[in-house]
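For this depiction, one protein chain was excluded, whereas all remaining protein chains were kept in their positions.
Our next item is chain A:
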Amino acid sequence: MSVSDRRRILGPTNARPIQFAPLNEDSKKIDTERKNLNKSVFIENGLVSNSNGSSYLETRDSNGIEYPTLLLTSVYGPRPTRGSFNSKASLTIQFKEVTAENFPTGELKELCNFLTNIFNAVINLAGYPKSGIDIFLNLIQHEGPSGEYSREAILPTCINGITLALVDAGIEIFDMVSAGSYNGTVVSFTKNGEEIVGLWKDTGDVEDLVETIEKCKEQYYQNRSTMIKYLMQNKK
């Protein structure tokens, strides 16, 4: 019996994916220098009409064109769960790459676990007994400045996206969460930067943890004020 996926049309079995020849080294170097530039962001809520709440974030370099990260987040719930009684809502977060698939499944699993931990602490789960809240992150496009696909580059956008989608869905959260990333470290804050709800460390060396946290906090303030500004402008 063949074990191939018969629910999808997969094409010829002997096909192999396209491989591109490496680019010249010089064109890469220029790009890594621009890694820590300011970002500009575009926000729109409520794009996915059949979800309870959704947000669309477009993060680009400050010139507005390069290195885009496009993320569409939708929240379904709180909706009834089957089975035994739960006094708290159960939260699931799924991450999907809508176009090109660049991250291995295992890495995405870790990313989802990290995000679930953050939002378990932030959503008022006790306010929604017997319910499930399902969050779907759809990464439409991502290109890191170094040409690599790194999770720490998209993590702050994911956290911002989920926060905005939860607000759009009207689900109670204790505070606006946001995050900043610096040198491969992502720190997520609430309560005006006084509480850390998540710390992600993957690659790179951290010489001074306090300095890293301070850098991340700066970005947190920036992200949070952008989100609040958007929400105040567009309140119904």
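The criterion applied here is as follows: a residue touches a chain if its C-beta (ideal position, glycine included) is under 8 Å from a C-beta of that chain, and two chains touch if they have at least 3 such contacts; residues count from 1.
Basically, contacts and distances are computed from a predicted model.
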Protein name (UniProt record) of the chain left out of view, among "Tectonin beta-propeller repeat-containing protein 1", "Trafficking protein particle complex subunit BET3", "Glycosylphosphatidylinositol anchor attachment 1 protein" or "Ribosomal RNA-processing protein 43"
"Ribosomal RNA-processing protein 43"
Can you say which of A:Ser4, A:Ser49 or A:Ser84 touches the chain missing from this structure?
A:Ser49
Among A:Pro12, A:Pro80 or A:Gly106, which residue is in touch with the absent chain?
A:Pro12
Listed in rising order, the chain A residues that touch the chain left out are 7-12, 14-23, 27-28, 31, 47-51, 65-66, 68, 72, 74, 76, 94, 98-100, 102, 134, 136, 138, 140-141, 143, 146-149
